[in-house]
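Excluded from the complex is one protein chain; the other protein chains are retained at their positions.
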Amino acid sequence: MKSLVLENLSKTYFDPYRGTQFTAIKDVSLQVGEGDFVAVVGPSGCGKSTILNMIAGFVPISGGRILVDGHQVKGPGPDRGVVFQSHALFPWKTVAENVTFGPKMRGVGKAERARIADEYLALAGLSHAAERYPNELSGGMQQRVGVVRALANNPDVLLMDEPFASVDAQTRMTLQEELTRIWEERRPTVVFITHDVSEAVFLANRVVVLSKGHVLAEVAVPLARPRSWTRLVEDDGFKALSNQVLQLVRSA
Amino acid sequence: MIAPLQLLWGYYMRWTVRWPALAAFVPFLPLIALWSLIVSLGVFPRAFLPGPLDVLSKGWALLYKGILTDYLADSLARLAVGAAAGMAIAIPLGVFIGLNRRAYEISWPILLFFQAIGDIAWLPILLVWFGFGLTTMTFVIVYTVLFPVVLNTVLGIRTVKPELRRAAQSLGASRTRILFEVMLPGALPNIITGLRNGLGYGWRALIAAEIIVGTSGIGFLMFDARRAGSVEEIVVGMIVLGVLWYIVDSWLLAPIERATGQRWGLVTT
Partner (left out) sequence: MTDEAVSFSPLPYRRTLAAVKFIAPLLALVVLWQAVVTVFAVDPRVFPSVPTVLRAGWSTIVDGTLVAHVGASLWRVTVGTVIAILTAVPLGIAMGVSKGVSAFLTPLFRFFSVLAGIAWIPIATLWFGYGFGAITFVIFNAVFFVVAYNTLMGVSTIPMPLRHAAAALGANRWQMLTQVLLPGALPNIVTGIRTGMGFAWRGLIAAEMIATNVGLGYMLFLARDFYRTEVIVFAMIVIGVIWLVLDRFLLAPLERATVERWGLVQS
């Protein structure tokens, strides 16, 4: 896992009907160290998904630079794993085939792929579902597969775009706890986009608050690990931090 | 009257649970009974509406003489050749147009227009070009199968979710791999729907072509019988066509469509 640097990143769209430029992102700079976990929060329309899409290489940048492990980003690539809100699993591939899609593209052999599938499905607690199709899984299981599919490809940076936004509240808390567990075990470099303040504070080492396309504030989260909801829900430090971030988001 | 019917219905329900295939045959029995009742009451003259037994014996005679099997083989061979050629052109073309925005914008109106002209309207000019024969017939079937498959393939390729393509890209898939691992499977349910529609239209076009230009085939059999005034032969032809297509559509095409669509959660019909 390697570091991620954003330097004066900006994004403008051309509106062909009005003939004017529209600025979605202006002058965003951010450093994510190796093995760090950064959450980006902000109200909808603040540009957080645009930033993630630019880091992933899905959307071209208008200005500034994006560096992964010192190399400038040009288009999508396997050095940045992406977890999508809509899980984006391939419906015609089984769970195991989805998880080993990245290694298969690299030309990893069949036996090694089977080992990777075993390892990562065990990590997600999904060993029993290896031969099922995504359509046959619950929403929470689909997201788990989405997360380990990205991890199994050994990316330098893991980009997560509101991955838990469309599952029910109970499942979301379980998934958040599993994600911290996996992160604590393997220490990937993570950028996590969300609009849920307590999710951001629960998961991250650092929370970046975004407003109208620029960085409003950065808040460090010095809470002890391992983290679990049963402990943090009554924790004063957690409450204070959540409140602080919430005030920032609401003022945005 | 009601009680025996209910008893019968009860038996029917129990037997169809054990042999689901029964449900595809038994409903035709009351219809055939009704048909023979109408015929025996003499509502219509025999020359207009023959009875089931007349049709059966005629069908047996045609089968015995080998005419029916020969004509059926001719029709099916034409359909198979036409459908195979149509697909071989349509799927690559549809994939190309679906992937290429410029090609899509240029060709979409043209495709819609040529589909709207309809296969059968081509018959007269094809007769001018190729005369009465196999070329004309093959052209019509290829043309008929082509458009629904191309249009649906384009639709399928274009409606593959962009996140799936993005996911494959960020997992390191090359353009070729994305085509084969993502775009084609994603478009498959649409392609099969297109094929099903195309064969449905192609099969009708074949009948029309055989009626108008034919020298053999089920359509020719029916129209030849029409000229001779043999209504039994017409009905034999209709039943053969119906049964044949019923089998192809419900035992071959529909299950394939369901197998891909349902397990993957991509039901298109």
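Here are a few things to note about the model shown:
The chains carry the letters A and B, assigned in the order they are written, with residues numbered from 1 in each.
Convention: a residue touches a chain if its C-beta (ideal position, glycine included) is under 8 Å from a C-beta of that chain, and two chains touch if they have at least 3 such contacts.
Every value quoted in this text rests on a predicted model; they were computed, and no experiment measured them.
The residue from A:6, A:32 or A:46 that touches the chain not shown here is A:46. Only one of B:57, B:107 or B:216 touches the chain withheld from this view, namely B:107. Listed by residue number, the positions of chain B touching the unshown chain are 9, 12-13, 23-25, 27-28, 31, 48, 105-110, 112-114, 116-125, 127-129, 200-201, 204-205, 207-208, 211-212, 222-223, 225-226, 229, 231, 234-235, 237-238, 241-243, 245-246, 249-250, 268-269.
To be clear about the criterion, only the chains that are shown with their structure count from here on.
The geometric centre of chain A is 48 Å away from that of chain B, both derived from CA atoms. By the touch criterion stated above, chain B contacts chain A in their complex at residues 161, 163-164, 166-174, 177, 181-182, 185-186, 188, 260, 263-266. Across the interface of their complex, chain B is touched by residues 56-58, 75-78, 80-82, 84, 86, 88-92, 101-102, 105-106, 133-136, 149-150, 153 of chain A.
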